[in-house]
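See structure below.
Every protein chain except one is present and positioned as in the full complex.
Coming up: chain A.
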Amino acid sequence: MQVNYMDKDESPQIPRRMTRSSASSSASTSNNVLAAKVNSFEPLTIDDLLVGGNATSLNDIISNFPGRSNQILEIVRLLGPLNSPMLPLFVYGGSSTGKTSIILQLFRHLNRPLVYSSCRTCYNQRILFESILNQLLLHRKDASNGYSNAKRCDRPSDFVNFLREALTNVVNNLKEKSRKFSNKMTHGGIGNMIYLVFDNFQLVREWDKSSTVLPLLFNLYDLLKMPEVGLIFISSTSPDTFYSNMGYVEPIPVYFTDYTECDIRQILLKNQVNQKLYSSFLDVALLPLCRITRQIGELSTSLKPLYEKYCEPLTDKGAVPNEDMKRRLFSHFKPHVASSLSETFKVSSLPSAEVETCKEKKWKGNPKRLQQSEEMGDLDFHMSTSAKYLLISAFLASRNPATLDASLFDSKGGSDNRKRKRKPSMKVMEQKESLEEELLMKGPGTFPLERLLAVFQCIVSVADEPSDEEEQNDDGLGIHGGNGGLVSDVLLQLSSLCNANLILKGRSCPIEGSTRYRATISEDLALKVARSLKFPLSKYLYRR
């Protein structure tokens, strides 16, 4: 979802994802150049530390990122003119506010070398250290060196030694280069500063159980004592979430606010063909959605299908809407907004074209039913019948207290004749309330495998017996042929349900020693599954 938006928003020359990955793997230049480089084994030069691609002017960058001019100018000022030393920067702001793209674009504009490493791809300290050193030592992993790193370095002490060495080399190279350069021209050198950029810095907190990496990186500037090195930390959380008892001299904060509604509008409008039509669409759609979320990525995913709906009555999508048309479109469109407000985002298992035809068919088949209720009734994924039964039994085992299993399943369908006989007293009511509270707080209960199998067998036997509900017998479960087959089959199903995250497998219980499971599905989903099997789930559900 983010990728979609990024591609749209990004300046046409380079998609940002590519820049990121190439920057983190080999800090190379733009895509095609990268490809060429990988094929021919030219040694990397110091120019490869630059963000490649066509140089853009500052004005282009500002117009590429609507609503970000303050931040862009602030960073440019803090980076300063060529060859000016810099205190560490801390760039922070919510997700998809353009932190990384702006930094990379600015470095391309300024034409200065940087070493970019994301703490997401470099997911532990060793990989981070080695990635930085690889880039600085102009080392490229390829078949000839067995995809090995330039240096093996695990300890912070080694890292700082290697880093100091490598940085000194690079800086000397840069100085040499700029000296040569200054003889020829007065302008346009790459300077002798080198910048280290740490992206997704908030993740470091999680790998830092022994709390050494975080203080190390924050104190790196003081440890290195090299004025030619600039450090930039990019994080999605604010500096106050990094406080530790170690302490450090705080870097200079640069804050990226979330986009305002006005900015969001501009961004969304940017790559639209029919600007007028889209703007009239945004007039009606954006405001209600903005009350829910202001993240541009999420907004753009939920706006895309809405726009298609909006355009449905139109024959010519290039038309410029007038007032009358706007009103007509709005009245057609209004119900869709309301429904889109209540869904997050949906991934259907079928390719979208198929879904469309599917819906069409159903629409024709029973025109009275509303689309919404139809979607409610259907499962949008496929599961074997036995897996469905297993899921239901897991759900039951999670919800019902274990002590009630016997009374629920022995007398078949026992729950509904076990009615309350007298009016519940205050005390009972209170008890009930506190139990409800407990259910809300504790979540679904856990159960051992044996109980799951027992419940499974019970409900399957219930379902197998001929009842007034039709075609019950068609749910061929193939479990009549001996228990051994059943158990192995069920275990297989269980593990696939665990993999699908519908059932969670907990750690083994320290007292009993057996593994316990927990169903994570909501009651709605369980009811849906039961409905698809025509299984009377509510009969077996213990209501407190």
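Quick note on the criterion: contacts are C-beta pairs under 8 Å (C-beta built on N, C-alpha and C of every residue); 3 or more make two chains touch, one makes a residue touch a chain; residues count from 1.
Note that in this section contacts and distances are computed from a predicted model.
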item: Protein that the absent chain corresponds to, by UniProt name, given "Dynactin subunit 5", "Cytochrome c oxidase assembly factor 6", "Origin of replication complex subunit 4" or "ZYRO0G17336p"; value: "Origin of replication complex subunit 4"
item: Chain not shown: contacting residue from A:276, A:294, A:328 or A:539; value: A:294
item: Candidate in contact with the missing chain, chosen from A:249, A:320 or A:406; value: A:249
item: Touching residues on chain A - with respect to the absent chain; value: 74, 77-78, 80-87, 92, 94-95, 155-157, 160, 212, 215-216, 219, 222-223, 227, 236-241, 247-250, 252-255, 257-258, 290-295, 298, 341-344, 437, 440-444, 504, 506-507, 518, 520
